[in-house]
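One structure is given below, represented as structure tokens, and several questions about it will come after.
What you see is the complex with one protein chain gone and the rest in place.
Now for chain A:
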Amino acid sequence: MPHVYGNDFGAPERAPELTDEAFAALLADDGRVEPRDPMPEGYRRTLVRQIAQHAHSEIIGMQPEGNWISRAPSLRRKAILMAKVQDEAGHGLYLYAAAETLGVDRADLLDQLHTGRQKYSSIFNYPTLSWADVGAIGWLVDGAAIVNQVPLCRCSYGPYARAMVRVCKEESFHQRQGFEILHTLSHGTPAQKAMAQDAVDRYWWPSLMMFGPPDDDSPNSAQSMAWGIKRFSNDDLRQRFVDMTVPQAEVLGLTLPDPEIRWNEERGHYDFGTVDFTELFEVIKGNGPCNRDRMAHRVAAHEDGAWVREAADAYAAKQVARTEGAA
């Protein structure tokens, strides 16, 4: 009766399909779905798309910061930045592994990234022009990512939720090191403070776009909520991020580039200006400042690494042949 199925983290066969009603009952019952459970095809497809996109974002996200490793201002900063970029590679790996439990292949997902059929977060299509950008990314971009990711630790799909728990544990140092960079700059010379302000000016609005389109323009949100993939709406998460960040900006002594930011006593939240989503949609379409560079760099890295993969394969095959020959 027990049968072989690979594992919990890479079921080679797809889980059988399930009707929406039966699935709703299962969610109400356990709240958690595991790889071999039956699930509606739409649920599986949505998760594959979301987890793959998340994984791609982690590895593409290594590029803007990787750009500054060789020019970090001290050995301490360099070691920290390398550890952070390495973490992002790890996050990508956890997530590709989670996606594979849904019956897809990592190699295929990478193909889809390389051919533009799957996306990554548009925030990584902005350039890192100064060292302060590394600080702004840590503070704002990782900060926004944390707000998005914490609720995913309770997402209905077990492997995704577990990957997110690991990711979230590691993210908090990312945000702190970014804050520390900006804090140091903003308490340094006037030129350093200006550099920090410039980075925040450029990264503030794109960070708000990371939460996705506004609720009334987010067609798939309701379904994702019903499936327990999404726990809070885009606008709620965006508000949470603003509320968290405004007091931190005050400590930094930096200004967020939005004259409409103001505490609203009645709502118990900060009001803020309207995000220009036409920019977001342009970047998603491929017209951001760095889209082409990021993809070209990613594809080149993959192709340049081919000989390493081939050598490892050849070595493994030789070892197998040797053990078989000896037996």
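Everything that follows uses one rule, which is that a residue touches a chain if its C-beta (ideal position, glycine included) is under 8 Å from a C-beta of that chain, and two chains touch if they have at least 3 such contacts; residues count from 1.
The definition used in the following text is that contacts and distances are computed from a predicted model.
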*Missing chain's UniProt protein name, "ATP-binding cassette domain-containing protein", "1,2-phenylacetyl-CoA epoxidase subunit B", "Acyl-CoA dehydrogenase family protein" or "Acetolactate synthase"?*
"1,2-phenylacetyl-CoA epoxidase subunit B"
*Residue in contact with the excluded chain [from A:R36, A:R49, A:R231 or A:H269]*: A:R36
_Selected residue (touches chain absent from view) among A:I60, A:A163, A:L185 or A:M209_ = A:A163
*Sort through A:D20, A:E41, A:D105 or A:E250 and give me the one touching the missing partner chain.*
A:D105
*What is the set of chain A residues that contact the non-displayed chain in the whole complex?*
1-10, 12, 16, 34, 36-38, 83, 86-87, 90, 93-94, 97, 100, 105-108, 162-163, 166, 170, 309, 312-313, 315-316, 319
